[in-house]
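Only one protein chain is missing; all other protein chains are in place.
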Amino acid sequence: MLLTIGSPWLIFLLIVFYFFLLLVVAYFLQQVINGLQLGSVYALIALGYTLVYGIIRLINFAHGDIFMVGAYLGFYAILRFKLPLPIAILFAMVGCAAVAIIIERLAYKPLRNAPRIACLITALGVSLFLENFCSLKFVFGPNYLAYPRPFPVVNFNLGQVTISNIQIIVFFVAIGLMILLELFVSKTKTGMAMRAVAFDKNTAQLMGINVDFIVSITFGIGSALAGAGGVLYGIAYPQINPFMGIMPGLKAFVAAVLGGIGIIPGAMLGAGIMGMVEVLTSAYISSTLRDAIAFLVLLIVLLIKPTGLLGESSIEKV
Amino acid sequence: MIEKSYIKNQTTKIKVILFIIIFYAVLQVLMSTQIINNYWQQIICFAGVMTISALGLNLIYGFTGQFSLGHAAFFGIGAYTSAFIIKTAHFNNTFLLIIGLIAGGIFAGVIAFLIGLPILRLRSDYLGIATLGFGIIMKVIFDNADAVFPVLGGSRGMVGIPQMTNFAWVYLLVFFTVIILRNLINSAPGRALISVREDEIASESVGVNTTKYKTLGFVIGSIFAGVAGGLYAHLYAFLHPQNFDFLKSIDVLLIVVLGGMASISGTIIAAVVWVLILEGLRVVLPEAILDWRLVIYPLLLILIMIFRPGGIFSGKEFKFLHYQEKK
Partner (left out) sequence: MNNDTVLAITNLNRYFGGLKAVSNFNMVINKHELVGLIGPNGAGKTTVFNLITGMYSPTSGSIKFLGEEISNLKPHQIAQQGVTRTFQNIRLFSSLSVLDNVRIAYHYKIDYGIAHAIFHSRKFSSAEKLIKEKSLEVLELFGLASRAEEIAKNLPYGEQRRLEIARALVSKPQLLLLDEPAAGMNPSEIKNLMELIHFIRDRFNLTILLIEHQMRVVMGICERVVVMDFGEVISQGRPEEIQSDPKVIEAYLGKTTTEWRE
């Protein structure tokens, strides 16, 4: 009975549903791709936060500004020196590592044994300094600059979904760097030293590990990743200015905490979530609320699992 | 026989009160005769506002040990509340400012209580991040507040706020804040607060309800921030959400740390010096390198932290801020 009377309507409804699904799902998939791109950049920054926190328990507020410096270094590499993208990224990575190590030696090392808040405030000072110094006219200048794209944008259409070559590059470069980091930390001697210092600084020192050197290396690696992130961000969202590091830095930091601060896969997981939440909120709710929703997610996670998604709950020994 | 120390206490007390009154009178005269012009009057009032806010954060962080990076959010709640009430009610008598300030303080305290319930059980760094997140959420709320209350202005800013804050108000409220904080700290509830900072586990083991005291410190500190915010709203007569973002929370934190945590005197001096230096640099530096102001300031910050990580006062106080007993 139902089939005979209802079938034209049923078929009509099925067709409508099919197109609806196609559009909705396609739209969703599109946002997922956008989220992956953003998450990749956040991950590169978040890793720097988590590495430094793991090693000296410092929230390096200046990290977001290293990201900014990386973007600008890439800018000049591509625009002024006409370097190809991979070399530009390398240039930014090395430059950022150098800047970070200098900062670490000058500003953070003297405070190694001071109360933690003093180091935090210093980090804030470094952050403000980098932002405002780079705003000076003879440095980078305060204005927004358009990022040069070293090759034309090519879009690939898969059904209703579009992926650009930029998105592919960002994603795979980020993944590549993360794999390199993971290999470095787990397979090399220096990586093992890093893990030892993160676990117990004093014992590591007693074992003959040069803690100062390891701390500097950690800063260098974390900042190199952020530098790469800066260049990738530049080609993906092609506007940069000296204050561009504040919000992404904050979000990447939140991502690191979300996943469990001090835990490398945690930073990647958290960054993926932050990127996704931000893009999906922008797309489905409202772009003005996207920051609020992202931080709301953080608050909820912290209240349920205070040490982050992959963090271990530490019971204080009495 | 009256003890010598009793006489000394009384003499000190009288000296201090006289100093406070004379200091006010001198400044007030200078202001009324425009020797200190309107621009600098505002700066001095702003210094007082930052003092009150910083004292609130000092209570939360310096004394109770709760690392809050969202203090500016409560400052903003107080500001918008007071501005909203006074502008909507068309108050223009400067004495009615008290209504706005009380409302601002109380509303900030209520929100602090509600937020504190779930958040305050997080440990140190995580609490900082959670309060940071709260601050950012609050800013987004401020940005979009005009959707519910158009008069609040949202991201365009709120204008037309009656300018009712004057030096007398600010001075009076700084004075009250200092006295309230001093009396609170040197009392049994105050010691309970401090014990939470020192060692939570030991504190619980002697019967202190650490959750209650963390909340108490957080709420009272946020009330101070709310009152400061109210004063701020009626000082500059214009509110923009950007004045209450996490960068501003960091400014207050800087003041507390620079002055020396858990030092009331340190906070007062640091707040005043911080405002005056930022302004002073604006005046002193030649036009061409004005932008260097914001480069020099963080460098100074870094240097102070490296050479004096405990802050300028490192926890010490002027004598009169310790509780003097009646004999």
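Structural remarks
Here the chain labels run A and B in written order, and each chain numbers its own residues starting at 1.
Just so it is clear, contacts are C-beta pairs under 8 Å (C-beta built on N, C-alpha and C of every residue); 3 or more make two chains touch, one makes a residue touch a chain.
Nothing here was measured: the structure is a model prediction, and the numbers come from that model.
When the whole complex is considered, the residue among B:I194, B:V275 or B:M305 that touches the unshown chain is B:I194. One of B:N37, B:N92, B:N209 or B:Q242 touches the chain omitted from the figure, and that residue is B:N209.
The chain that is not drawn here is touched, among residues B:L30, B:I180 or B:A237, by B:I180.
Mapped onto chain B, the footprint of the missing chain covers residues 180, 183-184, 187-192, 194-195, 198-199, 201-210, 216, 220, 315, 325-326.
In this section, only the chains that are shown with their structure count from here on.
With centres defined as mean CA coordinates, chain B is found 34 Å away from chain A. Touching chain B in their complex are the following residues of chain A: 57, 59, 107, 110-111, 114-115, 117-119, 121-122, 124-129, 132-133, 135-137, 246, 250, 253-254, 257, 261, 288-289, 291-292, 295-296, 298-299, 302-303, 306-307, 316, 318.
Of all residues in chain B, those touching chain A in their complex are 118-119, 121-123, 125-126, 128-130, 132-134, 136-137, 140-141, 143-144, 201, 246-247, 250, 253-254, 257-258, 261, 291-292, 294-295, 297-299, 301-302, 305-306, 309-310.
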